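With one protein chain withheld, the remaining protein chains of the complex are depicted in position.
Order as written gives the chain letters A, B and C; numbering starts at 1 within each chain.
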Amino acid sequence: MKLKTLIVLMIMLLMSYVPAMAQGDPDVINPEDTTVAEVITPAPATNLSASDTPNDHGHSIDLSWDLSVDDGAGMNNVIGYMVYRATSMDGPFESRSGLLLKTTDYIDAGAINEYENGYMPDHTDYYYKIRALTADTAVYSDSEIFGPIQSYGQWFNWERLAVLLMVAGFLFLTVFFINKAKKGADLFVRRLAGIEAVDEAIGRATEMGKPILYVLGLGTAADIATIASYTILGRVAKKVAEYQTGLIVPCYDPIVMTVAQETVKTAYLDAGRPDAYNEDMVYFVTNQQFAYVAGVNGVMLRERPATNLYMGKFYAESLILAETGTVAGSIQISGTDEISQIPFFVVACDYALIGEELYAASAYLGKEPLLLGSLKAQDYAKAGVIFLAIIGFLSLMFGYDGITDFFHVR
Amino acid sequence: MARSKSISIIILLVVIALFILSWVIKATTFESDPDRISLWFSVRDAFFITMAAFLTLAIFSFLYKDNPYYKFAEHLFVGISAAYWMCVGFWSTLVGNLVPNISETLSTFFKVPYKGFHFTYFVPLILGIILLMRLSSKHGWISRWALAWIVGTTAGLNLIRYLRTDFISQVSNTFVPLLVDWKGVGPFFSDFSLSSTGQFAMTLSNWVIFIGVFCGLIYFFFSKEHKGIFGTASRVGIWVLMITFGASFGYTVMGRVSLLVGRLTYLFKDWLGLIS
Amino acid sequence: MSSIGLIISFLFIGLGLIWLLILAIKGREVDRRLIFVFIGIAVSVPLLFKISFSEKATPIVRDVFYKIENLPEGSKVLLSYDYGPSMAPEVEPMSNAFVRHALTKNHKVYFMCLWATGQSLVATAIDSIVKKEFPDKVNGIDYVNIGFKAGGTGVLNVIITDFRKMYLTNVDGVNLDSVPIFNGIKSLRDMDLLVSIGGGFPGVKEWVLFAGAPGNIPTAGGCAAVSAPLLYPYYPRQLLGLLGGIKGAAEYESELKDVYPDRFADMPTPGIAMMGPQTLAHLVVMAFIVIGNIAFFVTRKKKV
Partner (left out) sequence: MKRQFPLALVFIFGFAMIIQYFIPHQHSEWVNAFFMDWMMIIGIFALALGIWSLTRVSWDKVKHKRENWQYAIVTLAGLFLMIFFGFDYFRHFSTAVGSDNYMYVHFYQYIVIPIQATMFSLLAFFIASAAYRAFRARSLLATLLLIAALVIMLRFNPLLGPLQPVMEKFSVWLLNVPNLAAKRAIVIGVGLGMVATALKVILGIERAYLGKD
């Protein structure tokens, strides 16, 4: 009974599709009329096969079959299919899908957890059949039953092999070059104007007796740009402590604030000036984009910092900050990986680190071999990308798309 | 000094007078509005609309120079917004998300549907409390455990996420055919057209993309001196970057002007009633 | 009225710019505040005098318009308000136009938002447009608002397989199973069109990457001008069309007025109205760039 209502409902749902499909007599859909109409049992779907869904967490089975010969041809009375499943050969079978139109495959996925509705346990024998339905709820035909089949989770997602190879390759490169650097190999690094300017800017601030403003941006603790910014802040704070210049770090995200406090404190300790550290150098303003900007603008105009450093994630506020900084007469150095904001920093700041340069900056400032090693690894990876791109072009030219497929990660 | 002080007091008095004037006028115009049921409502609504308008003007005054009105609006904004996010966070995250997963008593107290006990929600609770240990000068170092957890998890999770969503998809999208729909030299010239979906335009675009990406990447090389051919490529790379930045900048002007239009519409329409 | 305004503003701005040009040739730098004054005039005068220019929809906008136009009546259209009040002036005209268009075509409209700040904006849209202009449309049958859930892309990951894992009720607290419009709707895959309005994160890009592309669901978007260049690459394959900034909104509005001249005769067209200030402001910015360059070359010559 329940099944019947379900099918009636499905058919009613189908009504909305009828104009688009332009098949089947709309009158037949009315359940009351179907008792009169004479319908012949259609041919069943054939070649049903099932297998565990690959590269997943289990609780799911892939099904495929061939269309009934009466679907869109022959007697042309099949309106769609439904998937049925049972835990034994003799049933009871329950429906697992809605009405599937002209479909030859289906993924039967259940809930993962026992407490959820529709839980589908792994390592259980399942039997499947496909029912070809006609407009008459009582007239249908079932395919042969396929089974038993079990679902289970895999331990490795092969579709993501490309990512694993990249991570592993990059990890190897990084460790390799860091070791090389440790052994004293001289690693050349080209100069980056924006980073060299940081040193000068700290010196300038000291001469002028004015503080340095460091803005970590709007990134949350979950952004790697913010992590990169902590490390730059660490180096800047250390120099600031050595030169005994002031440092102001207004924060947007409270977690970022705590990390930044820890970073600055460590830097002052490293510089041998723990006494000069003051908890209120790094403070929280507010967790709201433009309120934060209003607050930082105020600091710029009232404290008149000699240098403003913007490092991290920035959004629309980038230009407000940079223009106010210009009015205040500060030297401004920025770095962000937020592509839509780089143009504004490039236009309005004295120096702008573009994208990857932000991530390279901490290595530059530290000039530690360990960190320079990772820059070398980055370069090799870029060379690898260029190499791959060329191989990709060539292979596409010869009509082979295996390489592009390999890098197509779902 | 005394003179500038008296001038600023006069300005303040004028501002207050204008504020009251606007409030009164606004309240009387509301009075005739059938939607507002009582005098009290019109007075109250008129106050809020006038305040919003004056705060808008206070922020605009910043364009001239820093001044007490901007300072007032700025400080008020900082305080109120910080508290607002605190309250939103408390109600939607702690009450809406944490409480229903850990305690039935608290769920009833806050009138949220209890979802059942989930021990996993104790992890953030404990980490949050550990983080609060910062306030203790003696045990503050314990809070680093929470920071370490956050930074470690973030680093691992985002490393993968960016590799997947941005990096690899961009790399694989770079694999574009450099000869679109190539059928030979003859057809290429005989069907030559400049239409944007035509073969020539598509091929040209793909070449520009290829060279742009290639030179852009060269520009980002750190461990090699940008000299010779390498230097030329890197220079082409920065050209492409600059053209893009200029284009983005030019494109954004439109959006920013729209925002200003929005604010001025508020002033002209909702406050002054100059336009309908 | 509008022609007087046009003359006044052109006179004002034109003469002012010529004066500045003369100053520039003499080698004087323009005070930034003067630039601000010009921008202020260029934006407010057209607004006060209602100066507007005619708009014609570009293909990228037409694609969205005719997608909604050509869907069969009663199709399911999901509108996600992924923006806050600060972005509203730019993208609200778009969402209003989408709502009007979809309801006129008798589509079923599902409102939601990925931004907490979108909630009140959806409510405003329902109160001021749906209830006032479409009084015969019934909440729960013709449209529904399921509101906001925190989690951004996480929400999309869930609702692409099952709405009910994320949303138990609509905003009024009614169980989704008792909302007629949700009958037979399990996930995003049951929608005929997804429209995300908003330019930040999460926004159109996330809808494409986490819902439209994996679920193979037609996705259209409207976004702030700043994010449009970043979204162009997804058009037309993953994104069937895009309204970029107020210009996109104006084009959509004019298309709507062209196709339904009677229905929308009195429709407010904030998008079109905003193009007047846009055009003048762009002229002013360009004029200042030119003046700046003249000043630059003059001073350089003097130094040499």
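Definition applied: contacts are C-beta pairs under 8 Å (C-beta built on N, C-alpha and C of every residue); 3 or more make two chains touch, one makes a residue touch a chain.
Keep in mind the model is a prediction, meaning the values are calculated, not measured.
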Chains in view touching the one left out: A, B, C
Listed residues B:25, B:43 or B:98, member touching the removed chain: B:98
Which residue of B:19, B:200 or B:249 touches the chain not shown here: B:249
Touch residues of chain B, complete complex, unshown partner: 48-49, 51-53, 55-56, 59-60, 62-63, 71-98, 110-112, 120-121, 123-125, 127-129, 131-132, 134-135, 141, 144-153, 155-160, 162-164, 166-167, 170-171, 173-174, 196, 205, 208-213, 215-217, 219-220, 237-254, 256-257, 259-260, 262-263, 266
Touch residues of chain C, complete complex, unshown partner: 30, 32, 35-36, 38-40, 43, 53-54, 58, 60, 85-89, 119, 150-152, 154, 173, 228-230, 232-233, 247, 275, 278-279, 281-286, 288-289, 291-293, 296-297
Footprint left on chain A by the chain that the document does not show: 55-59, 112, 153-157, 160, 163-164, 167, 170-171, 174-175, 178, 220-222, 224-225, 227-228, 230-231, 233-235, 251, 253-255, 257-260, 262-263, 265-267, 269-270, 280, 283-291, 293-294, 302, 316, 319-320, 322-323, 326, 337, 339, 342, 344, 346-348, 354-356, 358-360, 362, 370-371, 374-375, 377-378, 381-382, 385
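Operating definition for what follows: only the chains that are shown with their structure count from here on.
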Selected pair, greater C-beta contact count between B-C and A-C: B-C
Intercentroid distance (Cα basis), chain B paired with chain A, Å: 19
Centroid spacing, where centroids are CA-atom means, of chain A and chain C in whole angstrom: 25
Inter-chain centre distance, chain B versus chain C - centres from mean C-alpha coordinates, in Å: 16
Sites on chain B at which at least two other chains make contact: 248, 252
Set of chain C residues in contact with two or more other chains: 86, 226, 229
Contact footprint of chain A on chain B as seen in their complex: 59, 62, 66, 70-71, 73-75, 77-82, 84-85, 116, 131, 134, 143-144, 147, 150-151, 154-155, 157-160, 162-164, 167-169, 171-172, 174-179, 210, 213-214, 217-218, 220-226, 241-242, 244-246, 248-249, 252
Touching residues (chain side chain A, partner chain C) in the complex: 9, 13, 16, 19-20, 98, 109, 289-290, 315-316, 327, 339-340, 410
Chain A - residues contacting chain B, complex: 115, 160, 162-163, 166-167, 187-190, 192, 221-224, 227, 255, 258-259, 262, 284-288, 290-292, 294-295, 297-298, 301-302, 340, 342-344, 346-347, 354-357, 360, 375-376, 378-379, 382, 385-386, 388-389, 392-393, 396-397, 403-404, 407-409
